[in-house]
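All protein chains but one are shown at their positions in the complex.
Each chain carries a letter (A, B and C) given by its place in the written order, and its residues are counted from 1.
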Amino acid sequence: MRYIPHTDDDVRQMLATIGVDSVTDLFVEVPEAVRLDRPLELPEPMSESQVLAEMKRLAAQNATTETHTIFLGGGAYNHFIPTVIDQLISRSEFYTAYTPYQPEISQGTLQAIYEYQTLICQLTGMDVSNASMYDGASACAEAVLMAARATRRKKMLLAASLHPEYRETVATYCRHLDIELLDLPYLPSGRIDQAALATLLDTETAAVVAGYPNFFGVIEELAPLAAAAHQVGALLVTAVAEPVALGQIKSPGELGADIVVGEGQSFGMPVSYGGPGVGFFAARQKTVRSMPGRLVGATRDKDGRTGYVLTLATREQHIRREKATSNICSNQGLCVLMATIYLSLLGRRGLREVAAQNLAKAEYAKQAIGALPGFSIPFSGPTFNEFVVEVPGDIDVLLLKLEQQQILAGLPLKRYDATMEQRLLICVTEQNSREQIDILVEALKGAAA
Amino acid sequence: MRYIPHTDDDVRQMLATIGVDSVTDLFVEVPEAVRLDRPLELPEPMSESQVLAEMKRLAAQNATTETHTIFLGGGAYNHFIPTVIDQLISRSEFYTAYTPYQPEISQGTLQAIYEYQTLICQLTGMDVSNASMYDGASACAEAVLMAARATRRKKMLLAASLHPEYRETVATYCRHLDIELLDLPYLPSGRIDQAALATLLDTETAAVVAGYPNFFGVIEELAPLAAAAHQVGALLVTAVAEPVALGQIKSPGELGADIVVGEGQSFGMPVSYGGPGVGFFAARQKTVRSMPGRLVGATRDKDGRTGYVLTLATREQHIRREKATSNICSNQGLCVLMATIYLSLLGRRGLREVAAQNLAKAEYAKQAIGALPGFSIPFSGPTFNEFVVEVPGDIDVLLLKLEQQQILAGLPLKRYDATMEQRLLICVTEQNSREQIDILVEALKGAAA
Amino acid sequence: LREKLIFEHSVAGRQGYSLPALDVPAVELPEALNREDIVGFPEVSEVDVVRHFTRLSTWNYGLDSGFYPLGSCTMKYNPKVNEAAARLPGMSGCHPHTPEHLSQGALGLMFELQQALAEISGFDAVTLQPAAGAHGELAGVQMIRAWHQAQGRSRKKILIPDTAHGTNPATAALCGYQVVPIASGESGILSAATVAEYMDDDVAALMVTNPNTLGLFESNIRTICDIVHQGGGLVYCDGANLNALMGIARPGDLGMDVMHFNLHKTFSTPHGGGGPGAGPVGVTEKLIPFLPKPLVVSDAGQYRLNFDRPQSIGRMRSFYGNFGIMLRAWAYILTMGGAGLKHASEMAVLNANYIRARLEDTYHLPYPNRSLHEVVFSDKQLAGDCHTLDLAKRLIDYGYHPPTIYFPLVVHGAIMIEPTETESKEVLDEFCDAMLAIAREADSHPELLLQAPGLTAVGRLDETAAARKPQLCYKPAE
Partner (left out) sequence: LREKLIFEHSVAGRQGYSLPALDVPAVELPEALNREDIVGFPEVSEVDVVRHFTRLSTWNYGLDSGFYPLGSCTMKYNPKVNEAAARLPGMSGCHPHTPEHLSQGALGLMFELQQALAEISGFDAVTLQPAAGAHGELAGVQMIRAWHQAQGRSRKKILIPDTAHGTNPATAALCGYQVVPIASGESGILSAATVAEYMDDDVAALMVTNPNTLGLFESNIRTICDIVHQGGGLVYCDGANLNALMGIARPGDLGMDVMHFNLHKTFSTPHGGGGPGAGPVGVTEKLIPFLPKPLVVSDAGQYRLNFDRPQSIGRMRSFYGNFGIMLRAWAYILTMGGAGLKHASEMAVLNANYIRARLEDTYHLPYPNRSLHEVVFSDKQLAGDCHTLDLAKRLIDYGYHPPTIYFPLVVHGAIMIEPTETESKEVLDEFCDAMLAIAREADSHPELLLQAPGLTAVGRLDETAAARKPQLCYKPAE
């Protein structure tokens, strides 16, 4: 066994030192009655070449951008991933280490997290960021819980235009905590209905939760939402499923958000069938001690050298156990590193340029598809890199026709909302060339004819 | 430009420090008359994603084991490459370093070469190995030159069964050095004709050069060759194009070889359209000072700690210039590392098991193909993992038929020898399953019918 | 040699990226939305980035650097072939909204992994959705609560022994439960009598780790499960220590009702400096209706996602979980096979017992029972002013990552060593030699411990100052 170094001789010597006769004797405390009396029924062990061959066999059954032209977004985005990222995260000092419990031999991880926290603050316009959470949806749920803690209120207004999987996750987390979740409807623009908001908001309201851009790709107007929420002492929570947008749209912090969460997969992580990605979570300085998740802070050693440590651990469950701010006891370390490298490479100008390309290409596609006979764009609000299209005829037939041309045209929304059976969410990123978009437009036209 | 860090401001400041007005002024010593007065005509610069896309476009035009079932050998071999190798050689401390001129910060490279030298000695049964050369063919040429230096003789007997590209390379190197190259014919067994050898050998003969296994996959009997050569004071040079064989066949050193060279690509390197691989070169202790190439030796620092250095540099061209043992001033560093990792992973038992599988699978294929109507095995000698087949009918038509079944059945030998127009060199490694072999046999049968 | 922050490397105008030229007309956002700048973001070249993170990496200690016996974390070797598999374009490049018939490879892998985990653990069904162990706990306790609700009960308490992971009480609280701590007692394991004493009809569940955080097998677990079940409760198993039991005993067979797995512990996926991991959850028959949705199912040879699960607790996160981690775990299971997994558990237990045997004369062993895959010492016999922390820091000087310290809380100055099966006798011997040498140093040269570590980029850091005036974000000097 190439991962287990023990030779028969090693085992003999070690048993002798321990003073037992056999390996079985090491398990004396496991009562005979509960021992498994048969071998595990699993596939026979494979050699390395067989494992790789099996994995390639499975991989060949999946459609990807290498086999199809893809316009899928809806929470996971195909952006270009600079090669440098994989080279660096493949350094075993990073990926085979664990949580930096011993800061003296974990400064690499710790400094990278500190840089990540800073980048997230700069990007979102907030004061403090945690060291990351599982994903955007669970970060959103944690934000709702934090809003409840911070305001000591139990009523939440969730935008109906928020990503439905974020909404469902919030619901799961709040299920047993007497938190009331109310829907905040949207207008024909695809934006939150501010009149409805005014009616729903009251001094019981803990938070307003809005996507930015929202699930339909529409860019919400945050400032009035923040103003309305703040007037009744509620918080504005902003969830950003596509943070590349923040390269072109104003930061939630600048517009008054109190907690900004989101999904960082767009920052250098492959779509990987939905995971792993990274949830980011940022808030205002005053609420730092009620934030969930890990935090890294700067400090000094006895010789005055700057170093980084996990800090404010008193919020964590290994000290306060049931009184902790959350039950999370890890972060998405390696994904944090990927995002940090991605944002460092792109930097101040690059992220804006990537965002500008996404914006322009999606707009080009939206105009062209909107002009096709039988197609329309139901939401009038400004969009970033995805948009909803109302298609004519049977949507499944349409999509199958496009699949036959190796095109995955978009995400049908009926899975999330039965009233949207003619609607498709189409995403266009910098990875889609004009030629690809033109082909999509032609294919849609042909399929609908 | 992402690889060039200079901002306009940097350039201005640096020019000011230098005391010139413009970058052009730095080139004052390049006369105007010889300056290029137009831009270089090359493709427009590409972004990283475009470069990768272009490379994928090209890669998709090449047949590989992912698209075809391949039975090609003839100097390059498809063996399984453990994933660990690429992980380790991708560490930038290894692949972005240069020749270990400064031993104190190059112990990683130096110790790995020392281990490689030791592994090559153990594998070939020789006393000393150099730090590697370009490839098997050029190592073979250097061996011939060394034999000439060592014996002060100019006549070489090159086996006609030696890999033809090795023979051609030897010819190029010897071209202007008055070295006479004579052919040593082979018998119907595919082995060297010892009677002919006896006639050709004389006291003018510097060396006998034999493949082991030879180009036809046949395993030569080295001991009588060594005895005959030594009797007239000549050396036996053994060239091993497929060193995996040494896991199952006796080492050349044990059988009396004086210089053993070969190609190390089989040890963990991809076939990569023929390069880079690594030439290994091993010899007897007494000739160490006339060996070409670099050598690494063990020594100590002032505190008695063991360390490794480039040594016996007095044989090299940067000290003795035109009197150096060769003009080589590098080795195949990273390929040496790959071979060292490969041989460490496989080790004492693993290399023998891999070799046993190659032997068994090739024999299985040879028996089955030899039994097909119209096909025959022209050479009767024992073979390792490749063998020659005489095929019926038009060989090009046959091969095309197999290509249509995504099979590359072997290397047609007529490219090297017009008299072999019906002959195919078929290679079977541990990467070819019995199922693949059975399909090949059926396909050959079908195509010839 | 300090490495500057990436922000300190920034020079205006420098760039580390390239984009193809924009091939469609540019678009301007309305001014109210348009962002002009990302103040503070770095401007660096690709070379800067590569050197910066390469240098940072050299201040980290990973499994590939040496022995990493962090107790409770199962720092076993992370196979390289799994990394290669995860990077196959057909795997990493598959979008989660890809139609099911075009993602059969991903779905099939997940289905097979669900089945395999069920077989290894003895549970009836497994969800792969949770992103980490604590996330799996949350899903598990949610299911417990949903089950009680479906029965029309609303019990309020969860029993948790003092040897539990800190996440257990935190999770229970997050699900609205009141936590009732139980003492494990002198033997270090739960007694049936104690559990019976606490069990009443307001108890929803017992949460137990087995083997527990002292490395001890809960020998009374069958009886305890019976007691809880008879009282109308359920038993949650924290599966963090499954590496001791594969092929030996199955939590499902022991009477547990729910368990989370840590793929990044037992199934060799890399820890990544703190994540990503994955925390699948196995359940017995009665809890299947409550599993999070969607679930991967097999229908006539086609794999699909089942969203139609009316009693489900709902969704724990977006999409289907950390697929990239599942994939590595599946590669590991394929490599090992059933016999290989059992062998792994056996050798993990052998290794821990070997360390125990070599150190027990020198280091105080607070619990005398035979331990399994990890062993917990205390610093009681350490000389002079030296404590567990000092020992840990001194181990760094010897070239090791320290064990887990000050956990479990029931042991004063705990030193929790989990070697895993991937370490050889030679590695263990050298480590034990170092531990013994440090014990002697504590006596003869305590300053060597008290001032350790000495060879690292930074010395012991002032954590109090860090917490008192938190600096969590870089701000350039004005």
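Operating definition for what follows: a residue touches a chain if its C-beta (ideal position, glycine included) is under 8 Å from a C-beta of that chain, and two chains touch if they have at least 3 such contacts.
Because the structure is predicted, anything quoted here is derived from the model rather than measured.
Chemist: Name every displayed chain that the left-out chain is in contact with.
Modeler: Touch partners of the hidden chain, whole complex considered, are A, B, C.
Chemist: Have a look at C:Pro42, C:Pro79 or C:Pro161 and name the one touching the chain we're not showing.
Modeler: Spelled out, the listed residue whose C-beta touches the missing chain is C:Pro79.
Chemist: Given the contact definition stated above, which residue among B:Glu180, B:Asp202, B:Glu353 or B:Asp417 touches the chain not shown here?
Modeler: B:Glu353
Chemist: Can you work out which residue in B:Leu184, B:Val296 or B:Leu444 touches the chain that's missing from view?
Modeler: Only one listed residue reaches the unshown chain, and that is B:Val296.
Chemist: By the contact definition given up top, give the residues of chain C that touch the hidden chain.
Modeler: Interface residues of chain C facing the absent chain: 1, 9, 11, 14, 18, 45-48, 50-51, 54-55, 58, 64-66, 77, 79-80, 335, 399, 422-424, 426.
Chemist: Going by the touch rule given at the top, which residues of chain A touch the chain that is not shown?
Modeler: These residues touch the chain not displayed: 1-5, 7-10, 46-50, 82-84, 86-87, 92.
Assume only the chains that are shown with their structure count from here on.
Chemist: Report back the single chain whose CA centre is most distant from the CA centre of chain C.
Modeler: Following the centroid criterion, the farthest chain would be B.
Chemist: When the C-alpha atoms of chain A and chain B are each averaged to a single point, how far apart are the two points in Å?
Modeler: Roughly 48 Å, centre to centre.
Chemist: Using mean C-alpha positions as chain centres, tell me how far chain A is from chain C in Å, no decimals.
Modeler: The computed centroid separation for chain A versus chain C comes out at 20 Å.
Chemist: Which residues belonging to chain C are in contact with no fewer than two other chains?
Modeler: 14-17, 19-20, 44, 46, 50, 54, 81, 83-84
Chemist: Give the residues of chain B touching no fewer than two other chains, as numbers and ranges.
Modeler: 2, 48-49, 82-83, 87, 92
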